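Only one protein chain is missing; all other protein chains are in place.
Then we have chain A:
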Amino acid sequence: MSPTRPLHLAVALDGPARYDAQHYARLTGLAERGALDFVTLGDSFARPGPDALAVLACVAPTTHRIGLVPTVTTTHTEPFHVSTAVATLDWVSQGRAGWSVGVSATDAEARLFGRRPAAPCQALWREAGEVADAVARLWDSREDATGARTPAPDRAGGRSGLHRIDFQGAAFRVRGPSTVPRPPQGRPVTVVDLTGAGDAGRRVAGRHADVVLVRARDPEEASALRTALRREAAARGRDPESLRVLLSLAVDLGGRESAPGPGLDAGRRRRGPASYYSGGPVRLAEQLARWHRGGAVDGFHLAPIAPHRDLERIVNGTVALLQHRGLFRTFHPGGTLREHLGLARPANRYTTAPTRGVSV
């Protein structure tokens, strides 16, 4: 049997809009029991729902290991705010934060802000790439505190360890430095979901993503996508091993005994049957194992169409079976999301001097 890469599993908490913290804490706690890598929570100004990053920040103290990945949109928001909010999510979760890069493409969203008209999706993704770049630079703009928790300020004015980023994008600029200390993970995990993101989105993924979410009809297509993404990353001077490609799969475990409730069937129509699984938890485990064994992807991002109903079955059925067969971890050996994903903590691009020893 060929050595298999570690399997990575994530679940989406998205469902009908809920505004109470307990709902999300319960679901995330369930996913943590299954030792999953992370949960995602989508966000959009175009439909009802709370701020996803705030929700997962509220969930952070009630969980201890699982990664927390809200969608954060980049179109009508401030790159500086995106950076400080995700950095703070990393601080309050002690190194478990990520963010899924989002864009706001509709006229309706543009009118909520009244600053500029809606733009074509490809232009928005090009800007999202700039935002991801600026955000990561802001995370680096304060050097890690050494030894003593706070950097020793120099006598002249306490300006040591801070760096301007002077980022100039096509539509925005950011001077820096950030107001939030460098996050525990150095840089929280950047996730790019390629659905609807087109070529521009794929370039953003190759350049900036740690985790890429893809959809595919079969293992061959998934494998080809993964290879192309790794090649893209290599062309950008990145180590292809620093990229995790997860297959997104909408999951309906309702089976025949209960038809999806009103609205829940939308997933199948929107996504098409290719990335839509309907059946029982055991067969799902077998399908995941088959795809992963073939090396098509590094793992899966499961989006139950009814998380309040199906997440428990995924964890206690599908995940338990994968664990039983030795295909998935039974606990989190690491503490940070990067550790779960097998990704190194990135060095600070602005630090030239060796970081060991006393701060200078």
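Just so we're on the same page, a residue touches a chain if its C-beta (ideal position, glycine included) is under 8 Å from a C-beta of that chain, and two chains touch if they have at least 3 such contacts; residues count from 1.
Heads up, the rule we're going with is that contacts and distances are computed from a predicted model.
Which of the following names does UniProt give to the chain that is not shown: "4Fe-4S ferredoxin-type domain-containing protein", "Beta-ketoacyl-[acyl-carrier-protein] synthase family protein", "NtaA/DmoA family FMN-dependent monooxygenase" or "Aspartyl/glutamyl-tRNA(Asn/Gln) amidotransferase subunit B"?
This omitted chain is identified in its UniProt record as "NtaA/DmoA family FMN-dependent monooxygenase".
Decide which residue listed in A:A54, A:A119 or A:A234 touches the omitted chain of the complex.
Going through A:A54, A:A119 or A:A234 one by one, A:A54 is the residue touching the chain not shown.
With the full complex in mind, choose from A:A171, A:A224 or A:V282 the residue touching the hidden chain.
A:A171
Please give every residue of chain A in contact with the chain that is not shown.
Here the touching residues of chain A are 17, 19-21, 25, 44-45, 47-51, 53-55, 57-62, 76-81, 84-85, 87-89, 91-94, 108-109, 111-115, 142, 145, 149-151, 153-162, 171-181.
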